[in-house]
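The complex appears here minus one protein chain, its other protein chains still in place.
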Amino acid sequence: MLLKLIRRPSPSRAMVWLSPLIALALTLLSGVILFAFMGVDPAGALYAFFVEPLTSRYGWGELAVKATPLVLIAVALSIGFRAGVWNIGAEGQLILGAICGGGIALLFHDIEGFWILPLMILCGIAGGMAWAAIPAFLRTRFNANEILVSLMLTYVAGLFLSYLVHGPWRDTDGFNFPESRVFNASATLPTILSGTRLHLGAVMALAVVVAGWVLIARTLIGFQVKVIGEAPAAGRYAGFSVRRVIWFSLLLGGGAAGLAGLIEVAGPIGQLQPSISPGYGFTAIIVAFVGRLHPLGVLFAGLLMALSYLGGESAQITLNLPLAVTGVFQGMLLFFLLACDVLIHYRIRPASASAVKPS
Amino acid sequence: MSASPEPATAPLLELRGMTRSFPGVLANDQVDLSIAPGEIHALLGENGAGKSTLVKMIYGILKPDAGEILWKGEVTEIPSPAFARDLGIAMVFQHFSLFDSLTVFENIILGMDAGEDSARLRRDIAEISARYGLPLDPDRHVYTLSVGERQRIEIIRCLLLKPALLVMDEPTSVLTPQEVDQLFETLRQLADEGMSILYISHKLAEIKALCSHATILRGGRVVDSVAVDQETPATLAAKMMGAALAAEPEPGERVPGETRLALENLTLDAADEFGIPLRNISLQVRGGEILGIAGVAGNGQDELLKAISGETRATPGAVRIDGNDCGHLGPNDRRMLGLATIPEERLGHGAVPGIDLTGNGLLTAFRRLKLATRGFIHWGASGRFADSVVERFRVKASGNRAPADSLSGGNLQKFIVGREICQDPELLVVSQPTWGVDAGAARTIHDALRALAARGTAVLVISQDLDELMRISHRIAAICAGSVSATYRVGDVSAEQIGLLMAGTAELDGVEAVHAA
Partner (left out) sequence: METLLPTLLTIITAATPLLYAALGEMVTEKSGVLNLGVEGMMLVGAVVAFAAMHATGSASVAILAGLLAGAALSSIFAVLVLGFQSSQVATGLALTIFGIGLSALLGQGLVGVAYNGLPKLPIPFLSEIPFLGPLLFDHDILVYGSFVAVPLVAWFLARTRPGLVLRAVGNSHDAAHAIGYPVLRIRFLAILFGGAMAGIAGAYLSLAYSPLWIENMSAGRGWIALALVVFATWRPWRVLAGAYLFGGITILQLHAQAIGVGVPPQVMSMLPYVATIVVLVLISRDQNKIKLNAPGCIGKPFHPTA
């Protein structure tokens, strides 16, 4: 090997913030190469991807609309990831939130009332939590791996939604499309910026960022989460309950994902469809890591990932690039980030140089 | 015992000017050493003196920054352990390099070169077992074996290579005194057959009993190279420790106090196949006394500590603190009753590696010292608490924001011990208080434990270092296979008698057991 890793005496604080930026730069560089390979003008493609979406007021609104579910879910997931609880089934919990919250909208379709939306929100959160409670129960009771269980439940949730919109909840006046009825006004999130689709959910996401920050920085449960994640034995020694932290992490993630799902169907979509998310639950995992498992970082990472969705759409329209480029970009960013993170704990030196001088 | 080597014999191994540094530490500085054929040579030094670094260079695990190795008179570079083995150097590690889910036989074959005929290897193993008194069943899985049996695998693995030099890194820290005698028999037999042995230890009595020559390391440098029969344990100790440390005081007179901790027929199933079940453990510890529990590693020490700390729950009545039945209570409820505990494993159990000292102080003190109330943490007060521990126990750290894993073993142990003592416990249970820490830190910790007992706290020390227990305890017992023996006054029993207890004898004939102080 040409390079050698030398452990730093203590982690570099500068690198904690620099490494995502380096990763982003490397991702853009790889993007240029990728576009060149695909025979697309790299400058034009990067413009279409990262600038064009933001050239209008509507575009900025869309950025927030897309960032909202990502940030909501990623803030909660990052707390779980700190605890070493790998809930990667947020997509399924999002779907259940949409089903439960959307179910309320359909149930009270003919009624107007200020209480409908809050009730939908509560049911959305509860739905996501219930779905996340399954891996939590199976992990704490039977030691079943939460990664696999939560992921399997995502497929189940998708099929369940498909069943509902093809069957009992299908709009009878909907020309046989597999869709529910369109929610009425009291079951729809109000828009907060005219000329855009920006809705109340964005405010909720910001509130969750602040709450997540307080939780991590100030509360005992936030501290417990970190301790259990780093050293479970030390956590038990301190008297913290690993089970409790598992339940907490999964319910938090499930609740946030459920809320995000409800926000999607009660906001931009306005009804239940077979597909209500372009993989927000999975992308939120990347957002959580790129955001350094910190709420503020997650906010920035969420906006960046939202931009990659918008960029993918814009590049599809203007350059006829496949939408899948977005996924490749997101994956590459995470790869580069994971690679750059080595710089937090290690210095890189040429292998020939000898060890650090004694102090 | 092997005779002193004649000056005429060429040394088998000679080290000249070996130097190796790590970030921030010069672990070996111009170390010279020479071993003759058939010689048992001691490498003597306190923890942290640089012994392990030196042997790792001999065995090709570490590369020296400077210096040369002469093997049979020729300058040789040893780039890898495989190369060392080919030369004829074999090594028994302090932390065994064994694979516990594999069988004894598989472990041995992994240490041999490829292409070994397995039927012949089995015969060789049986022969060496018989010849050197090292009985082993080759088809058992390692996780089912005792620590002493595991060491036998390592030794057999080495002997199969027919090495010219056998390096043993602190081999007796995991053995009972009787097992130590047996090991010494084997080593003398090997030396008589012409094998050289490099014996690494900080135990003076062992070196007096076994070795002919000793190279003494302190702070990474050779302070002296001596013929052992010209020295007394006292002169060796002076060279090993330097002038800095005076002899430790005798355990002071104890003030008899109330029974703080009472275990009654504590019985617990093992958590899994790798654990040890606890069986009918009964003992009491009173305020003002230090009770030592001796035992070879892996005999239930960890399980016992966790049962007392509350990390595992016990049956009703089995654990009482100040008379309160607390078998069902968790760690923090027990802490509120005045208990403090210090587990063996520092990083990952006693402290969280990546969290700073403030957080690690908070870890066990948040409830007793009210560093967190109504679910919110008071970081200011927590930082001040960490500072006070650092100051009182002279912990070398870059401040309370330093992560636990940036501290040296000795400093981290001082911080952990300090964190518990600064909470003014009425009962302290500590496991392996000075395992792997340097001499200065060990001394600080021993003094702190004595001072705590003198103040009236009941102290229970679980340790595999028998010398340590004999120095600091008032009463002593031993743990073996999850059972604790009867308890004796330290002055009433010899190390050999405690060795019998460590090997599983429940009670000694002719010595009066003292069940309460």
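Chains: A and B, in written order; residue numbering restarts at 1 for each.
Heads up, the rule we're going with is that a contact is a pair of C-beta atoms (placed from the backbone, for glycine too) under 8 Å apart; a residue touches a chain by one contact, two chains touch by 3 or more.
If you're wondering where the values come from, they're calculated on a predicted model, not measured in any experiment.
Set against the missing chain, the residues A:V40, A:I95, A:L151 or A:V242 yield one that touches it, A:L151.
Checked against the full complex, the candidates A:F50, A:W86, A:F108 or A:W131 give a single residue touching the omitted chain, namely A:W86. The missing chain lies against chain A, touching residues 1, 5, 7, 86, 88, 138, 142-145, 147-149, 151-153, 155-156, 159-160, 162-163, 166-167, 282-283, 285-286, 289, 322-332, 334-335, 338-339, 341-342, 345-346. Although one chain is not drawn, its touching partners on chain B can still be listed: residues 60-61, 80-82, 85, 93, 95-102, 106, 109-111, 114, 272-274.
By definition in this document, only the chains that are shown with their structure count from here on.
The distance from the centre of chain A to the centre of chain B, with each centre set as the mean of the Cα atoms, comes to 47 Å.
Interface residues of chain B facing chain A in the complex, by the touch rule stated above, are 21-26, 65, 309-311, 330-333, 335, 341, 343, 345, 347-355, 359, 362-364, 366-367, 372, 375-377, 398, 402-403, 406.
Across the interface of their complex, chain B is touched by residues 6-7, 9-11, 218-221, 223, 226-227, 230-231, 233-239, 354-359 of chain A.
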